[in-house]
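Left out: one protein chain. Kept in place: all the others.
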Amino acid sequence: MRAIVGNTMVPTIRLTVPGTLRYRAIAVRVVGEACRLVSSSTQRDPDDPVVHDVRDPFDTAVISAFMEIFNNIAIHAYKRTGGGVIDLAITPTERELVIEVRDHGHPFDLDDVTPLPNELDEDSLPEGGMGIHIAKTMLDEMTYEPGPPNLWRLRKRLSANQAAGARRS
Amino acid sequence: MRAIVGNTMVPTIRLTVPGTLRYRAIAVRVVGEACRLVSSSTQRDPDDPVVHDVRDPFDTAVISAFMEIFNNIAIHAYKRTGGGVIDLAITPTERELVIEVRDHGHPFDLDDVTPLPNELDEDSLPEGGMGIHIAKTMLDEMTYEPGPPNLWRLRKRLSANQAAGARRS
Amino acid sequence: MPTPFEVQRHPTETRLAVRGSLDINTAPSLAEEIDAIIATRPPKVIVDLSGLDLIDSSGVAALVKLYKGVRGANGTVAITGARDQPLAIFKLLRMDKVFNL
Partner (left out) sequence: MPTPFEVQRHPTETRLAVRGSLDINTAPSLAEEIDAIIATRPPKVIVDLSGLDLIDSSGVAALVKLYKGVRGANGTVAITGARDQPLAIFKLLRMDKVFNL
C-alpha cells in the first residue's frame, strides 16, 4: 500500500473493477466525473446528473468512446466470462483527459478491424462493428497495445473554446 | 499489474483518488453505484441519477457515512494539503456492502472523539463534531485502525426486508 | 433493471418511446420487444428518443434492426426527438440522414 500520486503534479485516478458489464456503470460514472474535472468550465446545474452531463460535447465524446472500449473488453477480451479485472488510470488536466485501460483478456489486432463503409444507405446500415469506429472518431488519440496486460490509451483534448472558458472561470 | 479479483467469489472494486475534496464526488459516485449493486432489488427509474438514489434507505446510510469519512480524511488526516491518496476497496455482496478506506495522513484516536450530547435544544445545536456520529449511527459497523496506512472499515447490511426483495428479483 | 422503453400499439401506428440509457445492458430487452413489433408487420412505427440520454453501439444496433425489420415488411419508421449524445452518435455514424434526424 503506497501513495501512488505523491508529489507528482497531475494526480491520477485509479479504478479496478471486475471485467463484466455489471460493473460498467461504475466505470462510466468515474469517467463522467473525471470529464467534469476537465470541462468544469461549462456552466452546469448543480443537480445535473452524470447521465445528463453528456450534453457537454467533451463529456459526450469521452463517455461514448469509453463505453465502447469497456463493452469490447468485457465481451471480446474476457468473452463474457468475468475472468479478470479492468484497470483504469484516468488523468484529468486542465486541457485534456487521458484514460489508460488495462485488461488481462485475449489480445487482438486493432488493424484487423474492418472500417465502416464510407457511404451509408438504408441497406448498408450496420448492425455491429460500430464500436471501434465510434471510439476512434470521438477521441483525439486511441492506441492499443496487446499484452498482457492489453493496454488502451484514450486521449481527448478540450477544444480551444472550451479551454479558454476553463481558464476564465 | 495483476488481476486482483481472479477467481475469488466476491469481486472487489478498487478506487484510488487524491485525498482532496475535489475528488470527493468521484468517490461518492463509485460508492453510490456499489450501493446500487447491493440494493438493486428496489425498483429504480432507469434515468434516476445517483444523487437521487439517496431515496433508498440503504444508499442513504452508506453515502451519508462515507461522505463524512472522506471529508475527515481530506481535512483532518491530510490537513487539506492534498499530500496523499485515498484508497477504497468496496465489496458489494447480495446482503451487505463493505468499504475499506485507507489513507497515509495523520492518525488519530477515534475513542477521543467527544460524543454529541444526548438531548438537543436550541442552544445546544452543534455546529461541528457531527461527522463521526453520523457515520457511526448510519452503519452497522465502523472501525478505525491508525496506520500507516490508517484503515477505516465500514459495513452496512441490507435490512431483512430489503434482502428478501433482492432475492426475489 | 426496469426497462427503459414503452410501447403503444394503435391500429395505424406503433409508438416506441425509449428513455434513459440504451446500451449493452438494456438493449437485449429492447431487442425482444423489437422482434415482437416486427412480427406484427406494423405499417408505421414512430420511435420517440426525446427521453434518451445515452446510447452505445448495441443500442444503435437494436434501432437499426427495428428499422430494417419494419421497412422489410413495407412499413415506415420515423425516428424523432434524438438529442445530445444519441444525436452525436447518429451523426458520427452518418445515420442522421437515413433516419431523417
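Should a chain be cited, it is by its letter among A, B and C, assigned in written order, with residues numbered from 1 in that chain.
Methods note: a residue touches a chain if its C-beta (ideal position, glycine included) is under 8 Å from a C-beta of that chain, and two chains touch if they have at least 3 such contacts.
Since we're looking at a predicted model, the values are computed, not measured.
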item: Given B:15, B:67, B:89 or B:158, the one touching the chain that is not displayed; value: B:67
item: Positions on chain B contacted by the hidden chain, ascending; value: 21, 24-25, 51-52, 54-55, 57, 60-61, 63-64, 67-68, 71, 75, 116, 120-122, 125-128, 130-131, 133-134, 137-138
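The rule is short, and it goes like this: only the chains that are shown with their structure count from here on.
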item: Chain A and chain C: spacing of chain centres that average the CA atoms, whole Å; value: 25
item: Distance from the mean Cα position of chain B to that of chain A, given in whole angstrom; value: 26
item: Centre distance in Å when chain B and chain C are each reduced to the mean of their C-alpha atoms; value: 39
item: Residue list for chain C, restricted to those that touch at least two other chains; value: 20-21, 53
item: Two or more partner chains touched - positions in chain A; value: 25, 51-52
